[in-house]
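Only one protein chain is missing; all other protein chains are in place.
== subunit A ==
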Amino acid sequence: MAAVSGLVRRPLRQVSGLLKRRFHRTAPAALQVTVRDAINQGMDEELERDEKVFLLGEEVAQYDGAYKVSRGLWKKYGDKRIIDTPISEMGFAGIAVGAAMAGLRPICEFMTFNFSMQAIDQVINSAAKTYYMSGVAAQHSQCFAAWYGHCPGLKVVSPWNSEDAKGLIKSAIRDNNPVVVLENELMYGVPFEFPPEAQSKDFLVPIGKAKIERQGTHITVVSHSRPVGHCLEAAAVLSKEGVECEVINMRTIRPMDMETIEASVMKTNHLVTVEGGWPQFGVGAEICARIMEGPAFNFLDAPAVRVTGADVPMPYAKILEDNSIPQVKDIIFAIKKTLNI
């Protein structure tokens, strides 16, 4: 596997290889892994590595996971390590916290984060105040980054692509603190290029560090989860018009990597935040507040602008749903407004 991707990445060597009478190979496509498979891999590796790790939640075992994220794990690890629970969020969240208090490393899956609201007491009051680890959930319509990000004692991560998904869940499992992993179920089936380092069993994405997905000079665009993709699309469109956006993938909501964001704003002098959650008391609001409190404020040439989900409960009709979350055109609009173009 490594040799194959080596050929892809080093074309010059490939040429010299041909001259040395090696086998003629067409360059294979770069390894593509969906977010779902990346999470599956991450959990599988951690279950193998540490006996204390186990997974519990609704339909995680015999159903292979409601979204098939835990496919194959029950067959491989059995009833002791992969546990189907009854529909009792508060109960099994508490059980997960208790097991962690007693030294195990549970991955507690909520089928959707809406269901986790039933258990929010256990997550906030029991988990956040005790030293342990917890985790995984699928985010359905509503973005819970602001809810959990508000709470001291929790770490909160929000993966965008496959690399993020695998690296962050592995870091979350190995972290001794409670970690809320905000998976976006709309991303499960999306394939991404999987770099060679991500294929290693020790590949970790550090919690608390953002990633600059695209370098730019005119404006900083900060986002997390699925909207990161939309930001990159917007950046591609704007690039044709001569506007170069720097797109930052937060990866972690709490603790937030303000250093990366500030350094970028001090370079570009403009800031737009993009999130799927509601506007009031959200991730963007927090970023703006912190920018004002820090050194980057003096570098702003225009007020920072937030692009968020609409301030309504998520509607049902597809057209309404699509218009309730930030689209590429909304991001482009906000960027142009900030840049006054």
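What we mean here is this: a residue touches a chain if its C-beta (ideal position, glycine included) is under 8 Å from a C-beta of that chain, and two chains touch if they have at least 3 such contacts; residues count from 1.
Throughout what follows, contacts and distances are computed from a predicted model.
*Asks:* Quick one: the chain not pictured, UniProt calls it what, "RAN binding protein 9", "Small ribosomal subunit protein uS5", "tRNA (guanine(6)-N(2))-methyltransferase THUMP3" or "Pyruvate dehydrogenase E1 component subunit alpha"?
*Replies:* Of the names offered in "RAN binding protein 9", "Small ribosomal subunit protein uS5", "tRNA (guanine(6)-N(2))-methyltransferase THUMP3" or "Pyruvate dehydrogenase E1 component subunit alpha", the absent chain's UniProt record gives "Pyruvate dehydrogenase E1 component subunit alpha".
*Asks:* Among A:Val35, A:Leu55, A:Ile82 or A:Ala96, exactly one should touch the missing chain; which is it?
*Replies:* With A:Val35, A:Leu55, A:Ile82 or A:Ala96 as choices, the missing chain is touched by A:Ala96.
*Asks:* Could you list which residues of subunit A touch the chain missing from the display?
*Replies:* 54, 80, 83, 85-86, 88, 90-104, 106, 121-122, 125-126, 129
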